[in-house]
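Sharing a structure here in structure tokens format.
Missing here: one protein chain of the complex. Every other protein chain is in place.
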Amino acid sequence: MTDLRYFNRLGPVKLGDIARFVGGELSKPDKAEILIQDIAPIEEAGEGDITVLSDRRYLKLLDHNAASAVITSQALSGFLPEDRPLVYCDQPRLAFAKLGHLFYNDPVAEHPGIDPSARIAPDAVIGTGSQIEPGAVIGAGARIGAGCQIGANAVIGNAVVMGNGCRVGATASISHALIGDRVEIGCGARIGGPGFGFEPDGQKLVRMLQIGRVIIEDDVDIGANTAIDRGATGDTVIGAGSKLDNLVQIGHNVRIGKSCILCGQVGIAGSTTLGDGVIMGGASAVADHLTIGSGVRIAAKAGVMRDLEPGAVVSGVPAIPIQDWYRQTAGLIRMFSRRAKKSEEA
Amino acid sequence: MTDLRYFNRLGPVKLGDIARFVGGELSKPDKAEILIQDIAPIEEAGEGDITVLSDRRYLKLLDHNAASAVITSQALSGFLPEDRPLVYCDQPRLAFAKLGHLFYNDPVAEHPGIDPSARIAPDAVIGTGSQIEPGAVIGAGARIGAGCQIGANAVIGNAVVMGNGCRVGATASISHALIGDRVEIGCGARIGGPGFGFEPDGQKLVRMLQIGRVIIEDDVDIGANTAIDRGATGDTVIGAGSKLDNLVQIGHNVRIGKSCILCGQVGIAGSTTLGDGVIMGGASAVADHLTIGSGVRIAAKAGVMRDLEPGAVVSGVPAIPIQDWYRQTAGLIRMFSRRAKKSEEA
Partner (left out) sequence: MTDLRYFNRLGPVKLGDIARFVGGELSKPDKAEILIQDIAPIEEAGEGDITVLSDRRYLKLLDHNAASAVITSQALSGFLPEDRPLVYCDQPRLAFAKLGHLFYNDPVAEHPGIDPSARIAPDAVIGTGSQIEPGAVIGAGARIGAGCQIGANAVIGNAVVMGNGCRVGATASISHALIGDRVEIGCGARIGGPGFGFEPDGQKLVRMLQIGRVIIEDDVDIGANTAIDRGATGDTVIGAGSKLDNLVQIGHNVRIGKSCILCGQVGIAGSTTLGDGVIMGGASAVADHLTIGSGVRIAAKAGVMRDLEPGAVVSGVPAIPIQDWYRQTAGLIRMFSRRAKKSEEA
């Protein structure tokens, strides 16, 4: 099903090599030589494909496909037909995610070199093997690491420092920023703009000084058209391995911990701190100057207006513990819905 | 009132020709030769203008203007002064919308040709009469149809296929996409980025493979800075004639039906399906993996967390039938508002 105009498929790969790559175990060691052509989700997999079964609910889908092998857990294997070659893994979905990178290379800097239409400041430094696409602009004193890809018409500001293996999408812009290794920045993302703080002077508004930076640690992903403001003084920080989806707004001096997940259209107001492993659902938001503990989970559309202890799970505006929110929303439906009223009267 | 630096006004047009163009009927056939210079909304129309009356509420505005003709329905015509020439139409607002395109051409590819500063891959194909503006980048193997306009500094990725009569705004970027005819893509829109899906590997997050595409059918409009992710496997689809406003977020593998209207800042999470003719108000959202029936209407700011039957009209977070939501919000105001309490006590 994959459109090979857009992706380079590698392979085929022997089933035994797949098992080794994902750290799994073959149900039938004698099938190690089977050639697997591609990977596919369970609803699409056909002959030559390897697929994944991570939940009993999807068992039925497997009946109707001809996948040549299935990654699954020992616990689920009992439900599977005897004749299907299996690869046992503790975390089948994770194994499948990793396997994607064996079958498809998503190459950073596939065509190294600097396009002649890119405009590179004379004192900028570009690491070996990096690819600078057409129309990209790299400012004075900027340093781009090795094996990076700077997309077409992207703009890297003066003195920005970027590590190795980074990718910057088309027309993204970055300024006042230090960026680690293997960072991916989506198309149209805006890193390093001035924070939003003003002080009234009679009828007028005077902008507070914005002389900080943005620090993006290793392995961070930033989505398309997301905006991250620099610190007023000091830094805005995105911790290692955190993932930000599209159209996210990060205010000045926000500090995000490691391995956080911020879904689309999330907003975090100035000077708020997130611990590690925080998950924020789509279009949720956190007010300014708050402290959100590690492992907190914030439901989609919620609005957090107070500090949250580590591990809290909240929903609603203002956000409250999610169990209370479920009771509240269910209670309100009982109180006010016509259908609920009628069934009570009956 | 129109600033002719920005728009090409055509005309004048004879009233009889206007009636024919919109499929309407003249109240006074002897006025068919009157020359109409321009179109204008009812609050601005003056001599030489044609305007529209689609609702009795706006009758008063007509007293104070000197519009030379009015598009209206037979039903409303009784309220209008005898001497004003009318064009009867079943749908006056629609007639007026169409008429705009007779008085103002919004030309696609007004100045065909490729600007010398555009960077076109050697094997890209550009259809006849297309206009490629300064700094635009068109990747290897891309195919642009006839009569398209690719805005300044826009970036069309490798192997993107685009039909005829499309327009891409300045600095928009498109990749991994097949695009139909007469599609309009706003400035800064991001089509084809990787979807947002990760699997935890201890403390780290591994991105799921994102090897799908974006399919945009004919006559779709996409607003400024809107982001549409490609499928993980398989496609993200925007159905024919659907209209997306600015700053909308569409997750991977979302499938939107035909003639849907998604207002500004709407968000739709991954793998959700919308039927035809769905209307979503501003900043409303739908969670992932849901099925939203045809003709559903979702109020502004709502958050849909369950499947919806065709024709459902909902509001709130979580979204409930809008009549229930009205009762709930009114009920809460009665219960908790100071003013309401006081008047009850009195």
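The chains carry the letters A and B, assigned in the order they are written, with residues numbered from 1 in each.
Everything that follows uses one rule, which is that a residue touches a chain if its C-beta (ideal position, glycine included) is under 8 Å from a C-beta of that chain, and two chains touch if they have at least 3 such contacts.
Predicted, not measured: the structure shown is a model, and the values here were computed from it.
S.K.: Per the definition of touch given earlier, which of B:120, B:170, B:274 or B:312 contacts the omitted chain?
M.R.: Here the residue in touch with the unshown chain is B:170.
S.K.: Using the document's definition of touch, tell me which of B:24, B:127, B:188 or B:321 contacts the absent chain.
M.R.: Spelled out, the listed residue whose C-beta touches the missing chain is B:188.
S.K.: Check each of B:87, B:247, B:274 or B:298 against the chain that is not shown and name the one that touches it.
M.R.: B:247
S.K.: For review purposes, identify every residue of chain B that touches the missing chain, sorted by number.
M.R.: So the residues of chain B touching the missing chain come out as 1-3, 5-7, 39-41, 44, 91, 93-94, 96-98, 100-101, 103-104, 115, 117, 133-135, 151-153, 169-171, 186-188, 219, 221, 223-225, 241, 243, 245-247, 258-259, 261, 263-265, 276-277, 282-283, 300-301, 316-317, 329, 332-333, 335-339.
S.K.: On chain A, what residues meet the omitted chain?
M.R.: Given the touch definition above, chain A has residues 117, 119, 135, 137, 141, 153, 155, 157-159, 171, 173, 175-176, 188, 190, 193, 196, 198-201, 203-209, 211-213, 225, 227, 229, 232-234, 247, 249, 251, 265, 267, 269, 283, 285, 287, 303, 305, 317-318, 320-321, 323-324, 327-328, 331-332 touching the missing chain.
The working rule: only the chains that are shown with their structure count from here on.
S.K.: Between chain A and chain B, what is the separation of their C-alpha centroids in Å?
M.R.: That gives a centre separation of 29 Å.
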